[in-house]
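One protein chain omitted, others in place.
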Amino acid sequence: MSEALLAALTVFVLAILCGFAVISKVPATLHTPLMSGANSIHGIVLVGSMVIAASAHDPLSQILSFVAVAFATMNVVGGYVVTDRMLQMFRRKPAAAPAEKAEGKG
Amino acid sequence: MSEALLAALTVFVLAILCGFAVISKVPATLHTPLMSGANSIHGIVLVGSMVIAASAHDPLSQILSFVAVAFATMNVVGGYVVTDRMLQMFRRKPAAAPAEKAEGKG
Amino acid sequence: MDSLDIVVRLAWLVGAAGFVIGLMRMNSPATARNGNLLSAAGMAIAIGGTAVLLAARGDAGVTAWIIILAGIALGGGLGLYTARTVKMTAMPQLVSLFNAVGGGAAALIAIDDYIRLASAQTLLPNSIPLEVSVPTVLDIVIGGITFTGSLIASGKLMGVIPGKPIKVPGGQLVTVALAAVVAVAAIYLWLGNVSVPILFVIIAASLTFGVTMVLPIGGADMPVVISLLNSFTGTAVAMAGFVLGNDVLIIAGALVGASGAILTKLMADAMNRSVINIMIGGFGGGEGTVAAGGPEGGSVRSLGVDDAAIQLAYAQNVIIVPGYGLAVAQAQHAVRELADLLEQRGVNVSYAIHPVAGRMPGHMNVLLAEANVPYPQLREMDDINPEFERADVALVVGANDVTNPAARRAGTPVSGMPILDVDHARSIIVIKRSMGRGYAGIDNELYVNPKTGMLFADAKQGLADLVAAVKAL
Partner (left out) sequence: MDSLDIVVRLAWLVGAAGFVIGLMRMNSPATARNGNLLSAAGMAIAIGGTAVLLAARGDAGVTAWIIILAGIALGGGLGLYTARTVKMTAMPQLVSLFNAVGGGAAALIAIDDYIRLASAQTLLPNSIPLEVSVPTVLDIVIGGITFTGSLIASGKLMGVIPGKPIKVPGGQLVTVALAAVVAVAAIYLWLGNVSVPILFVIIAASLTFGVTMVLPIGGADMPVVISLLNSFTGTAVAMAGFVLGNDVLIIAGALVGASGAILTKLMADAMNRSVINIMIGGFGGGEGTVAAGGPEGGSVRSLGVDDAAIQLAYAQNVIIVPGYGLAVAQAQHAVRELADLLEQRGVNVSYAIHPVAGRMPGHMNVLLAEANVPYPQLREMDDINPEFERADVALVVGANDVTNPAARRAGTPVSGMPILDVDHARSIIVIKRSMGRGYAGIDNELYVNPKTGMLFADAKQGLADLVAAVKAL
């Protein structure tokens, strides 16, 4: 097991723990937006797709990486936009005392 | 900036984020135990103290590392024991419906 | 490691931090939107950094850049267009679609990487270390399953594929067989053998598995399934990170993998189902709107529009309880119109939102918000339940299970599900088309409650009539 792999593993474990901790008692209202938000995040795979595309020389690789890039970008762009649309829902009236209350619950 | 430092930094940042995420809306009842629990965790400095003690050759180093080890151990042992004592408080009657309720709040 | 490397790696780290903090802030309505933007910013930084790196390194030729930019243009365009144009209620299927492509991309990375290694190594055994072959296979398997699984899920919600559970010929057997194939092939590769054909066996098996896994699950359970597959994609991406030795992929992937898992559980809990029980298909999918006679022991009182209008118009407090029927009938604007009308008359109106009313978590909020119902009027269940006692009228629109007092007793399909205490209101008006049952497929004792008057109509039509009647008063 190489030094690098061990480091990667450490990062992996910590990120998992972050993931567990980060979702606390969420109001059900937010389940779908949260899912959608998390969905956009794994669009980070675009970074990987770009990397392989950069070093793609034979046609097969080029096709694969092209598809990968397109897929990943769709995930990123679409994901964030649709999440934002869902969340625009939560805008509220200017002076809204009860809203604060509702937030408290959130 | 060395590869190693960068890796350490990554781990540092992730751990901080974990720390932020891990404390959610805690009932005030648990503030003191939580503080005490976190306090025991930084007793991990014992690991470091042992490491320096192992390579301490001149008297000064030996004294410093001895004190460090003693301090750190006190933090670890005392910390966990006192936290556990605080938390024993939360044991409750066998059949306690309301307790469940209270937990719900927690 | 030169300074450019460092800068880019730091950019990736910043991006990752953005994701975590973003998710944190998405835990509460007040900060959710800002959290999403934060996460998007992190993404931009991470991708920008990568672009800079590739450009500066110059190891990306012209073709490579064409590929990248074309891919980004195509994918970005599709993503933007669909996301902009989709109807509120169709969002879950779109999310599932995005999830599919994400998983697909992750799998493609591993496939490409493996093929290159294989050809470079000219197939010498043991030429690919476990450190690579393990994440490669995992990435392909998980990514493959997610790809087809999410497509099916999406298809079901779109109605392209029938929502009701579809029994796969062979059923369990097929699933087991596929799993076995994958396992054997994986071990074969991990033992050090290098073989592209075997890799394709794995790919094929995984893709099929995704299909057979999701087909048998009912449409109503799709939100949970999508969330689960979402968590899968995260894991696949993390694996891709191991393959490429890229921290940001590992962090973001693991983050989504873990948080997605928790979220899936929360969702399942909210409709008191267990994830397992959903995956092997429980009572899910029974969209039973079977017309049924009034529940035994109890007569149903049907109510005229005008009586209903009068009750509402002269009430102090009205609580509106929207349900799946409101969504089906697309009656969100109608209900808002009625509410506004009542408020003008000094009635104070609020909406009781049950966490699982409708067919996806947050379904009601999304609908009502689309009709610009001010957020403060939407009240979470725990928040509003105590207030039913003080409500003169509870107006139930196309909701059924979430109001069924039977949930308080053991032994019914809804037992244990927290419900809205509609029956505590002084009087109850229920708008639905018939005595038809809801998702859980059981009769609702609320409807035979003497305090209850049934206004049999399609939600939209019924509400329109009420508006007219109230105006006429």
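For reference, chains read A, B and C in written order, and residue numbers begin at 1 within each chain.
To be clear about the criterion, a residue touches a chain if its C-beta (ideal position, glycine included) is under 8 Å from a C-beta of that chain, and two chains touch if they have at least 3 such contacts.
Since the model is a prediction, treat every value here as computed from it, not as a measurement.
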{"item": "Omitted chain's touching partners, listed by label", "value": "A, B"}
{"item": "Contacts of chain B with the absent chain, listed as residue ranges", "value": "1-2, 4-5, 8, 11-13, 15-20, 22-24, 26-56, 60-62, 64-93, 96-99, 101-103, 105-106"}
{"item": "Hidden partner chain, residues of chain A it touches", "value": "1-3, 6, 9-10, 13-14, 17, 20-21"}
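Keep in mind that, in the parts below, only the chains that are shown with their structure count from here on.
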{"item": "Contact graph of the chains (line, ring, star, complete, other)", "value": "complete"}
{"item": "Centre-to-centre distance between chain C and chain A (centres being mean Cα positions), rounded to whole Å", "value": "14"}
{"item": "Averaged-CA centre spacing for the pair chain C and chain B, given as whole angstrom", "value": "37"}
{"item": "Per-residue overlap in chain B, given as positions that touch at least 2 other chains", "value": "10, 14, 17, 21"}
{"item": "Chain C: positions in contact with at least two other chains", "value": "16, 20, 24, 247, 251"}
